[in-house]
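A protein chain is absent from this complex, but the other protein chains hold their places.
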Amino acid sequence: MTVEEDLVPQVDPQAVPGDTLTVLGRVPSGASRDEAVAHLAEAARLVRRRDIMMVRAAGLGHIGGEFSVIDILVTLYLHAMNMSPDQLGDPDRDRFILSKGHAAAALYTTLAMAGFLPPEQLSTFMQPLSQLNGHPARTKIAAVEASTGPLGHGLPIAVGTAFAGKLDGSSRRTFVVVGDGELQEGSNWEALMTAGNHGLDHLCVIVDRNRLQQGARVADTNDLEPLADKLAAFGMEVVEVNGHDHGALLDVFAGVPAPSGKPTAVIAHTDKGHPISFMSDNVAWHHKVPSAEQVAQALSELE
Amino acid sequence: MTVEEDLVPQVDPQAVPGDTLTVLGRVPSGASRDEAVAHLAEAARLVRRRDIMMVRAAGLGHIGGEFSVIDILVTLYLHAMNMSPDQLGDPDRDRFILSKGHAAAALYTTLAMAGFLPPEQLSTFMQPLSQLNGHPARTKIAAVEASTGPLGHGLPIAVGTAFAGKLDGSSRRTFVVVGDGELQEGSNWEALMTAGNHGLDHLCVIVDRNRLQQGARVADTNDLEPLADKLAAFGMEVVEVNGHDHGALLDVFAGVPAPSGKPTAVIAHTDKGHPISFMSDNVAWHHKVPSAEQVAQALSELE
Amino acid sequence: MSTATTPAERVLHDCRDAWVSTLVELAETDDRIVAVVNDSVGSSKLGPFAERFPERLVNVGIAEQDMVGVGAGLANGGKVPFVSAAACFLTARAMEQVKIDAAYSQHHMVLVGQSPGMAYGELGPTHHSIEDLAWLRTIPGLTVIVPADPTETAQAIRWAAAHDGPVFIRVARMGVPDVVPEGYEFAPGVALTLRDGSDVTVVATGTTVVRALDAAELLAADGISARVLSMPTIKPLDEAALLAAARETGGIVTVEEALTSGLGGAVAELLVTRHPAPMRFVGVSDTFAPTGSVSWLMDHFGISASGIATAARDVLGR
Partner (left out) sequence: MSTATTPAERVLHDCRDAWVSTLVELAETDDRIVAVVNDSVGSSKLGPFAERFPERLVNVGIAEQDMVGVGAGLANGGKVPFVSAAACFLTARAMEQVKIDAAYSQHHMVLVGQSPGMAYGELGPTHHSIEDLAWLRTIPGLTVIVPADPTETAQAIRWAAAHDGPVFIRVARMGVPDVVPEGYEFAPGVALTLRDGSDVTVVATGTTVVRALDAAELLAADGISARVLSMPTIKPLDEAALLAAARETGGIVTVEEALTSGLGGAVAELLVTRHPAPMRFVGVSDTFAPTGSVSWLMDHFGISASGIATAARDVLGR
């Protein structure tokens, strides 16, 4: 097998338009809740700006599902998780897995915002030999815990990671984000059953409940409702939250592990394409690439 | 590909011990409920006797799961289903799929009891070139609708069969039996979600709820409870029944399609190895082959 | 036919257009035909079918095992299901269903692998379907078709609709020119000789056929006469054409947008047992692809006119 690390990315920074990213890093320890929320809001705004430029430059991406999950990612990486760049070697660090791997650009940008990737590397997104392809690969980026892209893989892997933590008596928590359409995959229900029955209380499954999948509404494809009942019947402690409200999210994440001893399932109500006027809750934006005018419009909405 | 039909089974009837099967056929039309129940009870008794002889002769089989499902099979084939040997060409006949294909011997014997197979053919069970191998194959037996054996295949196939019926406006019903351990397979939850959302009211999913799987209790492996809640949350009309009570079973099957317009899920409470004293509810009998003494004992309990 | 045109003049087609128009046409007169998808209406370009026959489109959502099982059940219920999904998920994710529900069960069902090979280039190896040919050609009873252009795609779809058995068809998304000649009729196990030649034979399939033709031009300029065979079915193979090529020319180069154990492996297995002859494989071998667009990756792996020509010279020792 050719080792890809032997290959050098051929990126001409001139050829890849895009703004830079101001790296805010983690919410400073000791910050008040209000200060934390303000920090996260600003970080999310910057991540969205960089993300849309990346997608525009690459001519590829899944902007709708990226914008729906960014507030969750930013809250996890900059505040909730016990995981910072100098901790990668620490087995007891928290873990994050983006099961809906098609939102890779959002993850890459958040990782840069949190200091796990040099921001310049974002310009290589989708370029020949880049480590940043359309779905995150653990062999390409140290901070990526699992290679995802095919839906329904990340949650079983997260169950394994949480299981290892339980065996070791570790305090680490495992967070995993699944798409709502993704929950049509049976592998997730296998994993939920396993997590529920094995008391993996340090596992937190976050459902990016944006009500849309690739081609249509989830409800018009193969509906998930009553979703909370399904998750509860599979042994989860179910919490519902506004997935764009950083304060509400950080409160929810602080509640993991739940006192019940069950794994936590967070139904994060989001909008695909949030908060861009012409993208929000519009299935056309699953993987559409914005025109120059649309980018300008979106950036103005993200001032 | 070699066409297996070209090959001739090499069975020496002398070499395969086993009693004969008295073929009772369907419950006569016009029979009272009591008469029907008596007919089914007698048929089930004879099927169990023949089944244990087959397993003993072959030195292979899954006697525990066969004995737990025989009352369900007999009730379906001899009474509930609109499906008889002269109807195989009728697209509107009811359909049955044994998703827990390892109970093949019970199916073969029931098919013989219902007139779909010559009873002599049962002696070829597991013999070289036999059409009756350890898991039912649709290419080998005309009355077998689906090839099963790997768990978690039959229910998605049943959903497809039911879907075709719905498209055609057919009155036919599709019955499928899954094991309880089998419900750990995610493919089943994919199929249930599809069935629930597409209003496949002519589908009846029967769970052989014998509380045991291959190596241990279901509850000690990866528990299903609360099973009724899970099924209801996936859009099923849930009914619970004693899976060895022919009268209760025939009443339940007569209720398909349910007035709610939902697919029916029948949780059939059974015992693995029922009703044999030393087998019943004993995980050791998943695929153990009885000794000559054990066969004699079982047959005496089946007088 | 493209052989007369230069690469720059070629009009490229997305074979998904031929797939969907053929399916709609067949469905107009055969109401057994249904489509089964995994939230892949758009990626399968099934819009026109969905519009014309909304009730005959079964969308199970993102659930490939269920999708293939439901397809088998629809076949049991008298339908002719076309199960259409990105090739990577249809094969790897539902492999046991393909083996058992389709092939072992000998159902009349058509598995349509969309955007196969490295069509999803930059999306990465999770979305590449380069194993499909190597994997599926080993499954008994399954016909494995890799059409080279829109005409052949349409003919393969038609053939499969009428063939009472399981079929897998790759439908290319990466642009291809027309390559089959006027009056061509697809038949399984029948190769198409697109160019005769006596020094070496290039056997190509699917998106690589046009590259093989271009390679033959390069070789001709070097005085090497290359025969070009288009192989639309990996299973069954056209054994007679391959054995003739092994006898009549000095070596065989196989070309595929796939792992080289697909077409390459199939031809190798035939030759060593019937007529050992030197071969070279053009395709991907023993590596996951790095990031890059499909056209960049094709060049990266030498699945290009010059890469093929190099392999042909190499097999001849020139």
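Here the chain labels run A, B and C in written order, and each chain numbers its own residues starting at 1.
Assume contacts are C-beta pairs under 8 Å (C-beta built on N, C-alpha and C of every residue); 3 or more make two chains touch, one makes a residue touch a chain.
Remember, it's a predicted structure, so these values are computed and weren't measured experimentally.
S.K.: Given that one chain is not shown, what are the shown chains it touches?
M.R.: The omitted chain makes contact with A, B, C across the full complex.
S.K.: Just one of C:139, C:241 or C:316 touches the chain that is missing; which is it?
M.R.: In the complete complex, the chain left out is touched by residue C:139.
S.K.: I'm checking contacts with the chain that's been left out. Which of A:131, A:147 or A:280 qualifies?
M.R.: Missing-chain contact among the listed residues: A:147.
S.K.: With the full complex in mind, choose from C:213, C:241 or C:259 the residue touching the hidden chain.
M.R.: C:259
S.K.: Based on the whole complex, identify which of A:50, A:95 or A:211 touches the chain you can't see.
M.R.: Answer from the full complex: A:95 touches the omitted chain.
S.K.: Among B:149, B:235 or B:273, single out the residue that touches the unshown chain.
M.R.: Of the candidates B:149, B:235 or B:273, B:149 is in touch with the missing chain.
S.K.: Since one chain has been left out of the picture, which residues of chain B touch it in the full complex?
M.R.: 1-2, 4, 7, 58, 60, 101, 126-135, 137, 147-152, 181-182, 184-186, 213-216, 218, 221-222
S.K.: Since one chain isn't shown, list which residues of chain A touch it in the complete complex.
M.R.: On the side of chain A, residues 1, 91, 95, 137-139, 145-147, 149-150, 152-153, 155-165, 167-168, 186-187, 190-191, 193-194 touch the unshown chain.
S.K.: Touching residues of chain C against the unshown chain: what are they?
M.R.: Touch with the absent chain occurs at residues 89, 91-93, 95-96, 99-100, 104, 125-126, 131, 134-135, 137-141, 259-261, 264-265, 268-269, 271-273, 276-281, 286-288.
The rule we apply is simple: only the chains that are shown with their structure count from here on.
S.K.: How many links in the shortest chain of touching chains run from chain A to chain B?
M.R.: Counted as steps through touching chains, the separation is 1.
S.K.: Can you identify the chain nearest the overall CA centroid, using each chain's own CA centroid?
M.R.: C
S.K.: Could you tell me which chain lies farthest from chain C when each chain's centre is the average position of its Cα atoms?
M.R.: Most distant chain from chain C: B.
S.K.: Go ahead and note the Å separation of the Cα centroids belonging to chain A and chain B.
M.R.: 45
S.K.: Using the touch definition from the top, which residues of chain A touch two or more other chains?
M.R.: Residue numbers touching two or more other chains: 184-186, 222.
S.K.: Quick one: which residues in chain C touch 2 or more of the other chains?
M.R.: 60-61, 63, 65-66
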